[in-house]
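Once you've had a glance at the structure underneath, I'll fire off some questions.
Shown here: the complex without one of its protein chains, the others still in place.
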Amino acid sequence: MLNFITPIMDTKEYSEIKISEIEPILKINLRGKSRDFITKIGKELSIITPVDPNTSSSNEKLSLLWLSPDEWFLYSNDKIHIKNENFLEDKLFKEISKVKLGSVTNVSDHWIMINLTGTKVYELLSTGCPFNFNNFKNSKGAVVQTLINHIDVIIHNKNVNDLNLFVRRSFSEHLWSWMNDSARFI
Amino acid sequence: MFLINCPYCGERDQSEFSSGGEAHIVRPKQPTELSDDQWAEYLFMRKNIKGVQFERWNHTHGCRKWFNVVRDTSNDIIHAVYKMGEKPPVK
Amino acid sequence: MSKNLRTTNNKFIDQTSRISFKFDGKKLYGFKGDTLASALLANNIHLVGRSFKYHRPRGIMTCGSEEPNAILQVGNDPSMTEPNTRATEIEIYEGLEASSQNCWPSVNFDLGAVNNFFSPLIPAAFYYKTFMWPANFWKLYEYFIRKSAGLGKSPTEPDKDIYDQRYLHCDVLIVGGGISGIMAAKTAAKNNLNTVLIDDKNTLGGTTIFQENECYKINNLYSNKWLKKEIETLKSFKNLTIKTRTSLAAYHNYNYLLARENLTDHLDLNEKKDKIRQRLWKIRSKKVIIATGAMERPLIFNNNDRPGIILSSSIKKYIDYYGVKCGQKVSLFTNNDSAYETAISLNNSGVTVNSIVDIRDKTNSLIVKEVDKLGIKIHWKSSVVNTNGYKKINSIEIMKLSDDGAAVVGKKIKVECDCLGISGGWTPRVHLFTQSGGKLKFRIEDNVFLPDKSKLDQISIGSCNGDFELDEVIKNSVYLTNKFLEINNNDYENLEIISSKEINKKNIWLLPSDKPLGKTKPFLDFQNDSTANDIKLALREGFKSIEHVKRYTTTGMATDQGKLSNMHALGIIAETAGVKMGELGTTTFRPPYTPLTFGAIVGRNVGKFFDITRKTPMHDWHVENKAKFENVGQWKRAWYYPKDNENMYEAVQRESKAARDSSGILDASTLGKIDIQGSDASEFLNRVYTNAWSKLEIGKCRYGLMLNEDGMVYDDGVTTRLSENHYLMTTTTGGAANVLSKLEDYLQTEWPELDVYLTSVTDHYGTVSICGPNSKKILSKVIPDLVLSDEEFPHMSFKNALIDNIKCRVMRISFTGELSYEINIQSSYVKSVWEKCIDAGKEFDITPYGTETMHLLRAEKGFIITGQDTDGTMTPVDLQMDWIISKKKYDFIGKRSLYRSDTIREDRKQLVGLLTEDPKEILEEGAQIVAETNKKPIEMIGHVTSSYFSPNLNKSIALAVVKNGKKLKGQKMFVPMKDKTINVTITDTVFLDKENKRLNA
Partner (left out) sequence: MKNKYSIFSLIKNAFSYHENWQRAWRDPEPKKEYDAIIIGGGGHGLATAYYLAKKHSMTNIAVVEKGWIGGGNTGRNTTIIRSNYLWDASAGLYDHALKLWEGLSQELNYNVMFSQRGVMNLAHNLQDVRDLKRRTHANRLNGIDAVWLNTDEVKKFCPIINTSPEIRYPVLGGTLQRRAGTARHDAVAWGYARGADAMGVDIIQNCEVKGIKRNGDSLEGIETTKGFIKAKKIGVVTAGHSSVIANMVDLKLPLESKPLQALVSEPVKPIIDTVVMSNAVHAYVSQSDKGELVIGAGTDAYVSYTQRGSHDVVEGTLKAILELYPIFSRMKMLRQWGGIVDICPDASPIISKTHIKGLYFNCGWGTGGFKATPGSGDLFAHTIANDEPHKLNADFNINRFISGDLVDEHGAAAVAH
């Protein structure tokens, strides 16, 4: 078997902050404009497609994040076996891309998912992120695409002081070590 | 650092955006029909207005959507934003 | 410290904790809470520096950020020393070492003081008028000028301290924790606003916190007592953040503000380690309240710069706050009431105030009456015309002012004193307001510039808004705060206030002397040594604008940025030129408000965090196998893999040969990859690439060239048709992000009718490229199920495959001219696949190669690298790639530009091959090419873009761009180097395997 290796595979704890990479997680990028597209993904995933900016919806297994008026980001809430991943991707591709409703692209390894928990996670983010989290903090399910220290990230507010952060794989090691360096001083 | 009200994502820091210069310079549908002069007009010539200017911005590090901004280049105040394809607001 | 200079009244200074520090090598003592300035004064040290130009002895003059003289070098460690530190701002700590600057050999005996003697020869801007002869001597003059200029010394080793940054978003930011700031903060917090209050001092309360005077009372309490109680109540607000030792550095547009918090500068040496020294707060506040107070002005008269001459309000702070007497026998010189507060404070602490010189006619305000009662001699309608004492003031000379104030009359009185307090009125600190783009207005009665119009959501309150008297400060602050925050609930609406009111105002910008102006030295800018005479000289020479005068005389350009000098400079200009001050305007106050450490601006992004480092999924393997890395944009790419003691040349020769003789393996993961889906995908590619795409069969790959609208080559790469409406595009490593955003731009704005979606998958796939005659055998071991026959899997096609049940895509494409396959697989598995290929290739001696070998191999085949063989001025025709421009397509990006009159010229610079006469001679990349060596001026017709020694051809090869190169094939040319001329011949760009036989080897 091939070895599965991601750049981080680690967990670090600081006073009131815990940072850990969670893998493997399925991630699929979905793009489309039509109403049919929106209905179809909702149906296929048994999830309400979030159409309000900066929001998400989740069911037991999956979370679907709004990225732009024609782009959504789907990820599995838990670790997932490669077989199930392929199954879901193939199914969506068949039902959406093949029938020209939009695009379905597997991005599981394009993004690394880092889970941040603790009462000081927003302080950690404030060391490098210009986004105003004052309202975000209190809205469960909120999503923001922004920058942390010049690196693109998607942040999903899973729960109070419990965030999933997505960063592109090739940037992830740098961001990881930078965030850990930040956390030392919080 | 401006605050720009992305018509999709809401108010964000300028660092998430990039400027695309003057708006409403439409790419000619039939470039081959144009003289060198006319093509240069599209390619290079700009009003470069001091005052209220219509311009394009991209929410590069957010939703990646292009949109239009009405900004006064003499004081950087943004008067309005509107989506691509929408009519510009009247002054 | 001299015991008799400390009072025992210690509300703010902990007189139980003694601290030792060194000044100019001498060990001294102070107390916790002292600034370096207060500690020095307590040790009776006034002389702390020499002025910039004349090296005149200078002493501590203020107690804050406007200090022009007490600018010291702090610390001796070459990595931790800090130049130009204001003694009035830095708190002392155990182990502090400070020394005077700009003097040699010492501050007490400074040889530079000879300049003072020559001062008649060196008026403002003298340097523009001399040092021009002989012409080539400027270098020498300049050497000496530079040596004598500058103040402190730069560190000479890297800083060991850490700096940090934070973003902060709030509803209201209040800058300044004086009485009005505190009232505003409490009001905002009480009304549930997310509030931040910052102050640059270590305690809140501004000047009111040490104002214990019968003339200033609130609700029947001394104003300091009342304020102290208010400050104590602030702690209860969870929505109020207070930051002390935090100074607002810059106020930018959109209420974006930068504040520097000082975290360790006040700590003992051993406590500083491993802590953040300073933190830069990047604040976005919906509303901003500026409550930065006012600065006392000096008075401008002859010899007003001697050590011992101190702003009167600073003397008050030193006695009331620090418990330090600036002198034992003090005189005061004033044009307003505030010096009388100082007189009372000094008197209360037992210091003799032997005279007050007031330029006004007699006045009868409450506080003046109080002073009168104390029996202090007041010289009304008088001026100080001179001071004496070289290193410390010892007496002043007083004369009566004429009725018009333009001259002095009568008898000169000499009064002995060891300290002179001066007060020229108050200047509101409007710096932040103007930094933010606000416009000022001028108030004639007391000659102040006040905030007027602003486009931002902000107000100024308190004395920075021109309210100088306690009752007005409170009344107006409350009114303005309520209106600004749109609230009605304010605790401070009905306070009972006692406040002395100033009745008479009088101002003379340049006080007259009994000597002609030319013989006097009335200093304006103490640090830069510019005098009123300099201002007048500038005006005489025709420099009219305030900015001209400032630049010509350097007034206001020292490290205090003219905080003390600007108003007087304006006043003297207005007076001399006969212009109204309001019309003259001010100079621009530029950020930062006080000098800001570079380290704080940069934060933690130094060293390894200087820039993002991007790594491929196989990065660790390259490291383990001793690869040298090349920076390609932010990526780290394996450059070459030296074996034993190989140098780069040797390693690359070996790798290049191995790749063609047997097999090589390359990490190609950094190439940009864009997933394209949609029913118009083919049409989209037609528009973005120069060649045609509609007829590309499913499962086939094609090379494409992308242009800018100006017709110049922008990017290139191979795109694969995965299915009917599904393509995978590759871009160059460096171009990936720009290409994607450019394509999105066209889709969203020019071609919204196209049904096409783009998704970056650059990081999702890792790419293993294996090439060479044995690559097929190796691949068949790694993916046994895959049929690799040329019929089934020809060059420029792709197959889906599985490796250990993991999906992958195999492209048969080649950038080396060899038989070659690229495996694209999810990044998490790619290192494993890479190792599998290495294992499978062992029997064929598979050789990992880096970017350098890749560049050499492609050059042998004449393949271009955009960015290396192109430079933004090359069209596809220039590259001799006419074949890639579709003649049938109506349009594509950049097409029209190819037909402009200059672009269509046939003798443009064109890509060619070059062979050196001596096959061992390797040309230098960047070397210029000429057709004739004797022609003057020499005409360069092109340059070498790529050059290597080809181990496979056993000769040196090069690519070059040459004017009219297409037609010059076979011609001899020259490459003139510094020490020799190399003979070359222009050739075809393909050096190896012109028939492309190796692709199917």
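Labels A, B and C are assigned to the chains in the order they are written; within every chain, residues are numbered from 1.
In the analysis below, a residue touches a chain if its C-beta (ideal position, glycine included) is under 8 Å from a C-beta of that chain, and two chains touch if they have at least 3 such contacts.
Treat the numbers as computed from the prediction; the structure is a model and nothing was measured.
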| item | value |
| --- | --- |
| In the full complex, displayed partners of the excluded chain | B, C |
| Sole residue of C:Asp14, C:Glu142 or C:Glu214 that reaches the chain not shown, by the stated touch rule | C:Glu142 |
| Sole contact to the chain not displayed, among C:Pro105, C:Gly375, C:Gly542 or C:Pro784 | C:Gly542 |
| Selected from C:Leu374, C:Val606, C:Ile698 or C:Val787 as touching the chain missing from the view | C:Val606 |
| Residues from subunit C at the interface with the omitted partner, ascending | 79-84, 120-121, 123, 126-133, 135, 138-139, 142, 145-147, 149-159, 161, 163, 250, 252-253, 256, 258, 282, 437, 516-519, 533, 537, 540-545, 547-548, 551-552, 554, 559, 561, 588, 590-592, 595-599, 601-602, 605-608, 610-611, 613, 630-633, 671, 710-711, 715, 732-735, 815, 851, 854-855, 858, 865-868, 870-873, 897, 900-903, 924-928, 930, 937-938, 940, 943, 945, 976-978 |
| Residues belonging to subunit B that touch the chain removed from view | 1, 14-15, 18-19, 21-22, 36-37, 40-41, 43-50, 53, 55, 73-76 |
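Heads up, the rule we're going with is that only the chains that are shown with their structure count from here on.
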| item | value |
| --- | --- |
| Pair of chains joined by more contacts [C-beta pairs], A-B or A-C | A-C |
| Centroid spacing, where centroids are CA-atom means, of subunit A and subunit B in whole angstrom | 30 |
| Shared interface positions of subunit C, touching two or more other chains | 284 |
| Interface hub residues of subunit B, defined as touching at least two other chains | 1, 13, 64-65 |
| In the complex with subunit C, residue positions of subunit B that touch it | 1-3, 13, 18, 20, 26-28, 30-32, 34, 36, 39-40, 43, 56, 58, 60, 64-66, 75-77, 84-85 |
| Residue numbers on subunit A that touch subunit C, as the complex places them | 1-7, 23-24, 29, 31-32, 70, 82, 86, 97, 100, 102-111, 123, 126-134, 149-151, 168-171, 173-174, 177-178, 181-182, 185 |
| Residues of subunit B touching subunit A in the complex | 1, 8-13, 15-16, 61-65 |
